[in-house]
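One chain of protein is taken out of this complex; the other chains stay put.
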Amino acid sequence: MASNIGHSYRCAIFGESHGKMIGVEIDGLPPGEAIDEAELQAFMARRAPGNSHLTTKRKEPDLVHIASGIMDGVTTGFPLMAYIENTDQHSKDYSNLLDHPRPSHADYTAYLHYKGFADMRGGGHFSGRLTAPLCIAGGIAKQILRRRGIVIGAQLLQVAEFVGTPFDALNVDAETLEKIATKEFPTLDFRAGAKMQHAIQQAANDGDSVGGIIQGAIIGVPAGVGSPMFDGIENRLSQALFGIPGCKGVAFGDGFDSVTLRGSVHNDPFTIQDGNIVTTSNHAGGILGGIANGAPITVRIAMKPTASISKKQQSISLSKHEPEDLVITGRHDPCIAVRAVPVVEAVLAMSILDLLLEEHSI
Amino acid sequence: MASNIGHSYRCAIFGESHGKMIGVEIDGLPPGEAIDEAELQAFMARRAPGNSHLTTKRKEPDLVHIASGIMDGVTTGFPLMAYIENTDQHSKDYSNLLDHPRPSHADYTAYLHYKGFADMRGGGHFSGRLTAPLCIAGGIAKQILRRRGIVIGAQLLQVAEFVGTPFDALNVDAETLEKIATKEFPTLDFRAGAKMQHAIQQAANDGDSVGGIIQGAIIGVPAGVGSPMFDGIENRLSQALFGIPGCKGVAFGDGFDSVTLRGSVHNDPFTIQDGNIVTTSNHAGGILGGIANGAPITVRIAMKPTASISKKQQSISLSKHEPEDLVITGRHDPCIAVRAVPVVEAVLAMSILDLLLEEHSI
Amino acid sequence: MASNIGHSYRCAIFGESHGKMIGVEIDGLPPGEAIDEAELQAFMARRAPGNSHLTTKRKEPDLVHIASGIMDGVTTGFPLMAYIENTDQHSKDYSNLLDHPRPSHADYTAYLHYKGFADMRGGGHFSGRLTAPLCIAGGIAKQILRRRGIVIGAQLLQVAEFVGTPFDALNVDAETLEKIATKEFPTLDFRAGAKMQHAIQQAANDGDSVGGIIQGAIIGVPAGVGSPMFDGIENRLSQALFGIPGCKGVAFGDGFDSVTLRGSVHNDPFTIQDGNIVTTSNHAGGILGGIANGAPITVRIAMKPTASISKKQQSISLSKHEPEDLVITGRHDPCIAVRAVPVVEAVLAMSILDLLLEEHSI
Partner (left out) sequence: MASNIGHSYRCAIFGESHGKMIGVEIDGLPPGEAIDEAELQAFMARRAPGNSHLTTKRKEPDLVHIASGIMDGVTTGFPLMAYIENTDQHSKDYSNLLDHPRPSHADYTAYLHYKGFADMRGGGHFSGRLTAPLCIAGGIAKQILRRRGIVIGAQLLQVAEFVGTPFDALNVDAETLEKIATKEFPTLDFRAGAKMQHAIQQAANDGDSVGGIIQGAIIGVPAGVGSPMFDGIENRLSQALFGIPGCKGVAFGDGFDSVTLRGSVHNDPFTIQDGNIVTTSNHAGGILGGIANGAPITVRIAMKPTASISKKQQSISLSKHEPEDLVITGRHDPCIAVRAVPVVEAVLAMSILDLLLEEHSI
């Protein structure tokens, strides 16, 4: 089964880009949680297109309707179903794509997997549009976590070759994480951010696209939460994060950079601070043996360049079974990493809440 | 639940470093599969310590006993339980560690998670020794997959700053993958390999350690196998790979390098070759939308530097609740990435077989 | 997690009796299956109230809207979400019940489990109304199974002390199962049926209720399908059937009657018929060791008397914490077993399709 995840906060995503509705069914919400729908809607707006000149001009108001599981603004504990009605579809923009799989998209693999029956208009169930229900599930989770002092944030760390400043691995705080969420272009490093935006604009001008790295951080997860082997924090977060369309890499703490360090540098020494056992550095990204050690959890997500570009590309005709050039029209983000920042937050929130509920640590 | 994974080839790992036995219980083996125990034992030997001057001198013969699920060398379809008796434990070597958590190990997080009851001698259930049962489960899976033309291999791609030659993303073949498995130091690039070994030896001489990147490749997975969202090939493989102790990053295809590419470069064009739809490059690592496209599946795994080093480190005393220096004696690999190469193969094999059995694609 | 079931045909139920919508999200539908919505609607009508003088007079048209997963009447393979809008709620009828848990209902246990936050108007998520989404999931499954020659039917076998004629354990055929579905009062035995109806009418006249036994039958499941231990056909069907509100017992084949038989009578002898291995009797209900043997699968489900009765009952006031009499007004079925007949069919269909898809036997 593909489109559901979680055990104690189980989210099942449904919908297609050009269908009637997209949404999510969530089982396992604790009863008695106030859910601020305006705050949820504001979170949805961070993902919605049309926010800036760097994102697609399609308008998706992403108005969330809650069909069950909430009464008078408070969770009942029953399954919550929430949906968004699809409104701004231009199916004819995509009509020639059904015979010509777009390079680096799921068009061809879905064609095989679903034996030609999948409704792939606009990318179908594989569309980036399906990150909206992820944001519903994650936006609700964020509110529940925030109430327990667990705060999640994310930023653009890199676009093309322009690298910003990472979160302070040891001391990143809630204020920083919440402030960055208010920025139109969410990156800590103003100067690098300007270069990133320029790179995106240039790619757009060229009918092309660029990739990026998103960094996420989670603070407040109690030390001791997690599991060994296949069910640790890294296992769960990576399984969920690779569900974001375009994600090609996930790394915790120093990640791939750790390989060039010696153990004597990479190991995080222990000490006592204010009576608590803490580490004096955080190369581990807050996780040892799959279990939180109390330091901030940090993670990097590699987002590939947007697959949909205006430039002419080589595809094939499925019906003629021969190579044919393809030009994708329509409106696309030149860098999917930008709008994926709140999606990363959402996925982290879903996964961490699931873990905490399962361990009854909140 | 921590120590089991898989749905249709479900593996449950048990045992502690200094316990009586370690092993694995496997449910879901197809009936009628001949399992060559000598071949399995030879695969185990690739992981076993003491193979070279670059690995720990501990001897773990890792002799596999099969307790159920096989009759006359053929799987019955009933659950298979296999175990290794622990023999070469030096528990006293580790005795002072129980009060002094080793930096970058799971000692402290396990102490919290298991409320002080975990048997952490030698790392307990978190020990690298527990990769032996992974190799049992993966070694059996490899034999079943090989019979269907699915071949899995891995190599050391990087140690410290020395980078070797990656597998040919589009054309890596079974012969290459199987040949590299026979090498004492498994890397395609002889010259880079020499530098890697030198770096490891230097770290060992300094009482220190280094990290490394392992690259895995899987060929023969039929196009169309996989799932969208949370249950795709990347989701499953990453969840499993982060179960290898020391793994801090997982990336597919171009992974983190893809972010500096433009879409026009990164997108893999389609063409027709010998009547088949194929791509002319493989930046995607053989996976689009979580589903195999028929190209080789390629993955990189970042292994942090070995946490156990001889150099003096700063820890704390749990009983005194104050900082204390720690010197770890005993025998440890200066670079865990070396012996993790067959473990990566094993984990890939377990995961891919699980997926294929679930989809009944083999 | 409570409200979802299945692995390969996974159904997640949502909604409350007096909420906005009730429905189901289904993941795992095979692509390319024509779904006849009129046939589905006709199946829904069998469960809907108001069909006869023996069922509640509430009108629930149960009009099914499909929001995703189907295009041009054919499954795409993507998750299907279907919902029914709630229309005919009379919340004030139930208002005094929120402080006075109804005996034999989930009111009190839900009050504890959900800490007072559950929306229990009309029974909330525990309402018999939630069997409508089960009928959506099962009605779709029935169409897919029918196409493969697997037919599912059910009848009222007993109401109060009046027992009808069971299905012929060995020779029940599709024609019989499909014909009984067309009857207003679904029982094979006309005479016993008249007595059953009379008993229901009498109970209704007395402001009381009666229970009943439903018998289900499944024909066409290929011999060899199933699993040992905890995942066999009996395990799966019983887990699902106890999800029907009011179900208090599930038995296969001769069930509880088997205990008075000797093995020499109960054992089903083998023979060869038309070249096939068959049994000459079917005390086992078509299942041995959790696996189908090719004979019809037969199951009995005990449905307790409707908990909601008009007669005065003793309850307590939750707010005053003292005993208080309770009179339930509103409209209720005097025998829930009657309308549960298609629900049993639906649950059997969901479960069998899940099993067959998981084993790729269809």
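Here the chain labels run A, B and C in written order, and each chain numbers its own residues starting at 1.
In the analysis below, a contact is a pair of C-beta atoms (placed from the backbone, for glycine too) under 8 Å apart; a residue touches a chain by one contact, two chains touch by 3 or more.
Owing to the predicted nature of the structure, the values given are computational and were not obtained by experimental measurement.
Novice: Looking at B:13, B:97, B:196 or B:278, which makes contact with the chain not pictured?
Specialist: Of the candidates B:13, B:97, B:196 or B:278, B:13 is in touch with the missing chain.
Novice: Pick out which of C:26, C:144 or C:159 touches the chain that's been left out of the picture.
Specialist: Of the listed residues, the one touching the omitted chain is C:159.
Novice: What residue numbers in subunit B mark contact with the hidden partner chain?
Specialist: That gives, for subunit B, the contact residues 1-4, 7-8, 10, 12-16, 19-23, 25, 27-28, 31-32, 66-69, 71, 74-81, 83, 113-119, 124-125.
Novice: Write the list of subunit C residues that the hidden chain touches.
Specialist: Counting over the whole complex, subunit C touches the hidden chain at residues 1-5, 13, 101, 103-106, 108-110, 112-113, 125-126, 130, 158-161, 203, 206, 208-213, 223-232, 234-236, 238-240, 242-243, 245, 247-256, 258-264, 266-272, 275, 277, 279-280, 283-285, 287-293, 300, 302-309, 311, 313-316, 321-323, 337.
Here, only the chains that are shown with their structure count from here on.
Novice: Using only alpha carbons, which chain's centroid is the nearest to the whole structure's centroid?
Specialist: A
Novice: In whole angstrom, how far does the Cα centroid of subunit B sit from the Cα centroid of subunit C?
Specialist: Centre separation, subunit B to subunit C: 46 Å.
Novice: Based only on mean CA positions, could you tell me how far subunit A sits from subunit B in angstrom?
Specialist: 27
Novice: Mind pulling the subunit C residues that touch 2 or more other chains?
Specialist: 7
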